[in-house]
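Removed from the display is one protein chain of the complex; every other protein chain stays in position.
Take a look at subunit A:
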């Protein structure tokens, strides 16, 4: 994360330098390659990293290494990476990105209901449909910039949500959403009568898990998670290439000064539209993966709060940085799924060692911040990050790294002085 220093600025000359210097692995500079390797390691070892506490211990509450949440981490990571290509590079704040996620999801589930329960065609369809929809929305919305652009995209997303919720009920299932039913007969599969199709990758069930027990610890390796993880690593690699490409440079130019770009004779429109469609495709991919992992779609995933969430993820992690959005996505999903499940019973368990009156007092103080109060905690954290770390969590990481480096440098200095 230490290689992000210059990216929040308009143009990163360092990018070119590092690439030129290395010429190296997979077309990435050394630092980018290192970052990619860190992401690869983190995602592949996630079942260990997210389950640091032994099963049955009081801290097991904070374990996040179960398939559903791990899948969500990487899927929303993909969503946020894609959003960041638009927001982080061009500065266009789309407030309706969840619509593409939803379109992708509906495309994928219909592929699974009609064609095959293999996830590949579904995911491809989700990307294609999201891209088509993004072309339409982008073509119209990108006629304006700034707040007007945001409002236009928001309007499109809310429109999609309202359509999916009621008017298009025959296609979208309305409030109830769509699931794979026993009456669905995808024509490429040979299902027995009454059998409910399951999402699979050439016959491997997405729900299949192996559980590894080491002492008191329990680690779950889920097929679906690893499929998502591989897709996210590819998506992340693509994002690095886009960030470092001449195309990425043009996008940064749009962000820094669109007028100047116009005066030099370049039209920003094709670039912004391309960025918009690419990020829409990322959202569609995320939507398709969501369906592949859990074969159901509800219209709520297009609601404006879902669009707002990805903005929060990106800003919380660090807009315009490569790894920031992924961190932000993980952070928010962790709160939503772990902190929201702490109820007063569990709190009483924690403070049971205190005398009765004090126990109740402590529970009363902590309770508003957990369980249904998780929004409050998240809001406070978000405020703190925006005020004290405007560059997001990535900036926090950089500050810590800098602190260590300075200390090391200081050590070195005193040593050499002593010699």
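Rule of thumb we're sticking to: contacts are C-beta pairs under 8 Å (C-beta built on N, C-alpha and C of every residue); 3 or more make two chains touch, one makes a residue touch a chain; residues count from 1.
What we mean here is this: contacts and distances are computed from a predicted model.
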item: Missing subunit (named according to UniProt) among the choices "FAD-dependent oxidoreductase", "Nitrous oxide reductase", "ABC transporter substrate-binding protein" or "sn-glycerol-3-phosphate transport system permease protein UgpE"; value: "ABC transporter substrate-binding protein"
item: Candidate in contact with the missing chain, chosen from A:189, A:294 or A:359; value: A:294
item: Hidden-chain contact residue, picked from the options A:72, A:97, A:113 or A:244; value: A:72
item: Subunit A residues touching the omitted chain (full complex); value: 34, 37-38, 41, 45, 48, 63, 66-69, 72, 162, 165-167, 169, 174-177, 179, 181-183, 194, 196, 198, 207, 210-215, 220, 294-298, 300-301, 303, 337, 340-341, 343, 345, 371-372, 374-375, 412, 415-416
